[in-house]
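As you look at this complex, bear in mind that one protein chain is not there, while each of the others sits in place.
When the chains are written out, they are named A and B in that same order, and each has its own residue count from 1.
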Amino acid sequence: MKLRLLSRIAIAAGLTLVVTGAAFAQQEPPATIAITHAKIFTLAGAPIDDGVLVIKDGKIAAVGTNVDVPAGAQVIDGKGLQIYPGLFDSVTQMGLSEISAVSATVDTTETGKINPDAVAADAILPSSEHIPVTRAAGITEVLAVPASGGFDSRGSANLFGGQASAIHLAGWTINDMLIKKSVAMVIDWPTIDTESFDFATFSRKQRPYSEAKQEYDKQVDELSDWLENARHYAVAWGHGGPAEYQRDLKLEALVPVIRGELPVLVFASRVREIRSAVEFCDKQKIKMILAGGAESYKVKDLLRSKNIPVILQPTLTEPLDDDDPYDRSMTTAAELANSHVKFAFGSFDNSFARRLGQQAANAVAHGLAYDEALKAVTIYPAQIFGLSDQIGTLENGKIANIIVTNGDPLEITTDVRYLFIKGQLTSTDNKHKALYEKYLNRPKAK
Amino acid sequence: MHRVLRRSLSFASAIVSTLAPALAIVSLLSAALPYRAAAQGGEPQSFAIRGATIVPVSGPRIENGTVIVSHGVITAVGKDVNFPQETWVIDGKGLTVYPGLIDSFTDVGLVSPPPPEGGARSSTPPARGPEDRPASTPWRDAAGEATLSDKRIETWRSGGFTTVISAHKGGVFPGQAALLDLGGERNGDLVVKSPVAIPVSLQPPGSFASFPGSLMGTLGYVHQVWIDTEWSGRAESIYDKNPHGMARPRYDRTDSALADALEDKAVVLIPANTTIQIRRSFELVDLWHVPAALYGGQMSYEVAGEIAAKKLPVLVNLKWPEAEKDADPDKGPTLEALRFRDRAPSSPAALAKANVKFAFYSGGATSPKDTLKAAKKAIDAGLGTDAALRALTLSSAEIFGVSDRLGSIDTGKIANLVVADGDIFNEKTKIKYVFVDGRKYTIHEPEKPKDPPKGDLTGKWKLTFASPEGPDEATADISMASDGSLSGTVQSKHGNSSIIDGNLSADKFSFKINLPIEDSPSDVIFSGTFDGKTLKGNIHVASVGVDIDFTGAKPSDKSITSANAEAKVDAGSVR
Partner (left out) sequence: MNKRLVVTLTATSAAILMAATASKLFAAQPAPASETAPIILIQNATILTISHGTIEHGSILIKDGKIAEIGASVKAPKDAQVIDANGEFVMPGIIDCHSHIAIDGNVNEGSIAVSSIANTADVLNPEDIDIYRDLAGGVTTANILHGSANPIGGQTIVIKLRWGQPASKLPFEGAVPGIKFALGENPKHSNFGGRGTEARYPATRMGVEETIRGAFSEARDYKAKWDDYNKHVNAGEKNLIPPRRDLRLDPLVEVLEGKRYVHSHCYREDEILMLLRVAKEFGFKVRTLQHVLEGYKVADELAAAGVGASTFSDWWSYKEEAWNAIPYNAALMTRRGVVVSINSDDAEEATHLNQEAAKTMKFGGLSHDEALKLVTINPALQLGIDKRVGSIDTGKDADIVIYNRDPLSAYAVVQKTIVDGRVLFDREKDIADRPNLEKEKKALIEKEKKEQKDEKKSDAKPGDKKPEEKPKMQNDAAVVGGAL
């Protein structure tokens, strides 16, 4: 019913919506659009009551109360509605995985340990069913991250997992979708595990700490060796190219890292691994972003002092240890915020990407300021990934990734009424809605 | 035991396979001769321990008293006792006489390997249901398999233990326990009574591919077995009355063995260490309708009153929970684990206070000394010394129905005695004599290292040696006292063995373990030189007289590259 209402509004606004299955609907060239009488949360200043937002050439052309609606602009009456920047999911496997248990549909994690040259954008499926489903939750852009978890039945763990790509959640091809091809180099930080689950025998195995530690140290050494080699490689490269050196694609991929141009996105959850990763990056003089960070609250001062931002694991996660307080995963965001550690929320998933708002809201329920929560799914990830000049707030000149809602975009029951990606009104229809409509209309069985 | 470990060629059997001919000779010899040359000829049959402090357990202690032992039996106890002239007199001045100690649950005296378990990874086909009787060998008879060749008999006897309740390990129904006296000339001499118990384990023996692979499946299985046992007996008797025209009820070895053991008044031993397990066992006892005792009992401090109300005896495991060795230092124990470790030794006191009948067993404790030390911990946690002694003697005899012949120093009972130079729970006390069935064993102190040690062997060592199949490894967890005495364990692919005695004298080290090779235990001696960093020497397999070179190093030493020799431990045994 809501769907039909949405269509009616769209038609009334003089816009055409392509409502075919899970397709997105983008037209060329983008129209000039003005949304009027809405409450606008720019996230660059105080909310604007009864404001106007103008979209032109895919960008935000004007925001404010005293804004003229350009001639010829399509006008959307935003009375009773609210405008926000589209949400940003900071860690997903979007486009890299369809059905996680069916390996033929999964391209998240390359085999072997050292895959710095693997780039997410090269394998993203623009017509993934996950994209429109996620978009319907008001998420307009995501980071697609290789080796970022998921369930790899072969149990292979990457050290260098590859390069994460920032993408818009709409586009006919990856070229339409790309915000930035290489945003961060994934490092899946090794762990000292004395306990592991063996899938071959379905039993839990334990081993001495000293042995696990030895293996861990070896892996950290391996990371270090690769970066060292990349440094030598870069020098050789600087002196007239790789003639002296045989070209090495993996080392080449690491060069931007050692030059400080490409941050590393380090997945680590326990405090000891976080600490050792921080020390490592410090020593290597490379830029670190922490991902996961279940125990990041234990090193918040360290993270603050080193200016290391955190992409926080989902708040809806069981605490690591039995002795942890029951709300441990919920309160970490507030603790980081209070210590001025920059952080963003991520779903770390595809099928639960649409829970991003819920994750943030739960952190608010456990002490995080609402504004911080909102920023942690919009402008903070943009800042962390170096994209804040393009997206994250509603400011003139930014890419018009915008949602128009009937309420708080973090609340479960809120609907996204209009969604714009690169200034184009984009359908929130998807596979789920289509199946819903189909079976809603199934004639009564006899 | 760990399937994974056993399946791979064990370090001991690797040695054996090179020595098959030699072994054949050995086993030929052992078939032809009695196990031990009888040294009976001139041995006296009667002893008097005179002027000693006697702790009968069944009554008040007697100062300056005398115990008379004759032909295996205690013939008199008291202050003023006369004895015939031919009696061998031991001056008991300064000595204390105790009843022989009883380890209420062990496998000392049994050396044959456990039966293969019904897992997907063993050679037996996976079990597809309770009818396949997975991991069940209740017909295995400890009495029939008890052997004097088990070296541990001497170790435990020398430590004051004259008697054990011994059963095979491995599986849900590993076999029937026998009460053994730790001495004699022939294997049969060991057996005092059999069967005395039917131990049950609820450790799932199977996997995702073999039944039962879960605790609930295992419980369902055991429920079914008891139902079947009852049914088989009933069906058989009805059939016997009038077989004509009636389908013959099937015979099942498991049912039959269990029914016979129950008829012999064997006690079913139910594992129950934690509060959850103890409370669960109450329901199991009601459901199974069997005479039962609990074993484990280390969380009794929480539920002693409830155990008393159920009138269940408890065998308390003296291997107290402790911090894991070489555990992750950053992954602290849970509060629950800490509380348990802190309070477990107070369980016996709680049981005593609640008037629960309980006895001690060595559990994972590998030596009699450690066992007594653990009992002392219970005393420190509030248990009376008398009660502790009772739990090592008379209470055990009562639980297993042999208090008419064992467990205290009373006229007419079997002459199992410990004569020590002081309080048995004092670490400094030395045991002078042990009597088993009236036979006197004089105890000698183990040899002390001659020279002060050069360096410290304490820590985890990786021992590398060559077996016929290629390089092999074992791990030694050694702790060295300041005088150079060594203790600890050696973990080979074969399992865990305690270091029986060992020392580092100057730079020469030597330590001995005992491993069952084929079905005969053999001393395995590691000896050589310690250069301050590594061990170099040979492994001597005493029973066959063969030496293999080995080297040892600490695994954390980076010069050692073989990182893939995991000490694999199966899921279940971790906690």
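Just so it is clear, a residue touches a chain if its C-beta (ideal position, glycine included) is under 8 Å from a C-beta of that chain, and two chains touch if they have at least 3 such contacts.
All values reported here derive from a predicted model rather than from experimental measurement.
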Using the document's definition of touch, tell me which of B:220, B:291, B:305 or B:422 contacts the absent chain. B:220
Among A:324, A:371 or A:389, choose the residue that contacts the chain missing from this document, as touch is defined above. A:324
What residues on chain A make contact with the chain left out of this view? 1-2, 98-102, 129-130, 133, 149-151, 153, 195, 197, 199-204, 314, 316-319, 321-327, 348-352, 354-355, 357-358, 361-362, 364-366, 410-415, 431-433, 435-436, 439-440, 442, 444-445
Interface with the undisplayed chain - residues on chain B: 120, 126-130, 204, 206-217, 219-221, 223-224, 227-228, 231, 234-235, 238-239, 241-242, 246-247, 249, 275-276, 279-280, 283, 323, 332-339, 341-342, 427-428, 452-456, 459, 479, 481-484, 532-533, 554, 556-557, 559, 571, 575
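To be clear about the criterion, only the chains that are shown with their structure count from here on.
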Quick one: chain A and chain B, Cα centre-to-centre, how many Å? 58
How about chain A: which of its residues touch chain B in the complex? 192, 194-195, 201-215, 218, 270-272, 321-323
As the complex stands, chain B meets chain A at residues 4, 121, 207-208, 213, 325-331, 334-336, 460, 555-556, 558, 563, 566-572, 574
